[in-house]
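Input: one structure, supplied below.
Removed: one protein chain of the complex. Kept in place: all other protein chains.
Each chain carries a letter (A, B and C) given by its place in the written order, and its residues are counted from 1.
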């Protein structure tokens, strides 16, 4: 199959690599040239313009945020250049509002649109172990399944309205941030009582909280290493803003999300924008003066 | 071995039952007589007074809170009546302050004291599947291991200062409450966007959040059944107060804990004290007016 | 002088009435016709289109929010129709971002622009007792002073960048909402201890808090009458959103603002959008179950 691919950040590069590896004809575009060259070395073709990626059976996009999606896909005529019958899989974490708008733009052009945000970090992407939440027309999703199966270990359909997949993704990211903050506060409390973070977290993440997210971020918090960032605090702030915008649209009070927003802003305002978002735990320790207590 | 056991609530009854079942000579005391009769029917002996339970090799106590511990163990002369060499295993979730005071009371009388709060609900207790966090003199803990092994699937030592086990337990319960609130807010957000709670929670608790706590409370939240309570909101409030008192002692700001305290108080003040503490999710839905939207 | 006036809500109608009363030639436009007729009866002239109001020495606009400003002033060609040398006084509470954009739109057309948001309710507007925060070119402000003096009792200049006036207005409205919430919580606490709201508030607002805002909203809270709304909860939510957007732009954590946002959303989501924003106090009482305690 012919697949166009736009957006070769850490996640995008890993995913596009899998599609190439599976033997598909993949045409890639990225703002900066380096990852394009890497993919071409593996057998992909370089697209001169974003619109060139849309001359395909499938278009897969993995862009950083709403602004990037607007700048590349909408403003550079990608949809207008699309091969009739194209199915667009949008893997990015974008706003609920943009998902609605996007679905409509495809509908008008008779193109397929599947909102397909993913859970998982780059290592999982490289192994095809992502979890993909999908929403859109069910026949379209069925046709896209062969592509989705290369990308993820499982596809989770949540209905035909595209924005629902984004709402699930946004709510899921809120849950991750919330788990980090929770561990951060719990560790600050127990450290103040003389208990090592690793000792405390080992107990909880081996028992009640034996879940991938708690193990992953628990280890990061115990080691107090927030560089290099797997997912930066600035992106955490972006995602909490998405949650709050989605909540705003339906007047859903979310006090934990509000607290997370303030804490991410504090991280960003005090020089920590590029630390991993797990640095919420560092902030919790700093507020308790634990860095001063030796 | 001779074991005295004080406190036959849901948890205590299940644990005492296991000790009897393991062939030990167990003398039980409880404020109300009914669970005593049940244990006697299984082979236990009834203690006329709390102090009678202390004439043993081990004393196991599982009382509801600080006040109950003071009223029964301290004010009724239990420690003064103890057989020399007695080891006291205190399974209750009590304050850090009481743990310190209690350790000192035993030290003065040359009695062994092991703070041994447990994670797990009554069904786990009945099967010996609890996780026990222990703190105290290491030789004492070693001598108590045969008893601990009947009660729990694993013992997690956290040092020799008794209050550390309580700090871990308190921090762990804060983490559970926090996980509930997090799911509650995420479900309110996604429900407002048309996604079923069970659908949403199934995705998250099958993947990133595939942990016992999330599965247990996720199921309860999806079913919207908060009666009968496994652990009541009023107890949740008690435990958050313990967390905040422990935080106060060392000036540890915990914004999530503060939010949880306010929400548990709202549940209690608006007629929900006896609902399961998972009703935090019901409160999140109510705040978003989801009960009015049909 | 010739003055165009757009936006005859409660505030706008009162202000335009003063300008007419002061003998100026005032041409008014409003989306709905009724207030236009009222002003015409007092001596104003009706503008057929918004753009007609810009054929004047001054254009005064008092629209509800960013969307209304965009829909009327930007999208209906008002600025393009302006008489050369026109000075535009924008009294509305709009976002910092719109203020920046607006200043630029005027600069390009060589029109004067003064951001001039006001503090005060309609009664104060009718008496010319508003406080006006102004920002813009100082010579322009000086030329506008005769008009400003009819509208307000005092003009408070805050520099030449238009958006600063809006930031001050937004921060001021945050402070009012915060004062209401504070009284609401304090009254809930003291009522729970048996003290009448009016008794409590009388002490505080006669002494430490003897300020207009506390007296005004204290009286409303004591009487528990939130209808008819002087300023609705839905508008309070809008203004807190403006504060949070302004805070977002510079990563300023504002925990009180976050709490207010959640509470206003709860009011709106539970049927109270049209109550006065002082109903924050009603919410505080409801959370404490005071409505159930009789």
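The rule is simple: a contact is a pair of C-beta atoms (placed from the backbone, for glycine too) under 8 Å apart; a residue touches a chain by one contact, two chains touch by 3 or more.
Bear in mind the structure is a predicted one, so any value in this text is a computation, not a measurement.
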Tell me which of B:21, B:128 or B:253 is the one touching the absent chain. B:253
Out of C:111, C:257 or C:273, the sole contact with the unshown chain comes from C:257
Residue among B:221, B:268 or B:288 touching the omitted chain: B:268
Please identify, in ascending order, the residues of subunit B that touch the omitted chain? 241, 247-248, 250-255, 258-259, 261-263, 265-266, 268-269
Tell me, which residues in subunit C touch the chain that this view leaves out? 96, 119, 131, 133, 154, 156, 158-159, 161, 163-164, 167-168, 170-172, 174-176, 178-179, 181-183, 185-190, 192-195, 199-200, 203-204, 207-214, 243, 246-247, 249-257, 259, 263, 284, 287-289
Per the touch rule stated above, subunit A touches the missing chain via residues 255, 262, 265-266, 269-271, 286-289, 292
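Convention: only the chains that are shown with their structure count from here on.
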Classification of the subunit A:subunit C interface as same or different, half of numbers criterion: same
Centre-of-Cα separation between subunit B and subunit A, whole angstrom: 37
From the C-alpha centre of subunit B to that of subunit C, how far is it in Å? 52
Go ahead and note the Å separation of the Cα centroids belonging to subunit A and subunit C. 39
Can you list the residues of subunit A that touch 2 or more other chains? 247, 250-255, 259, 263
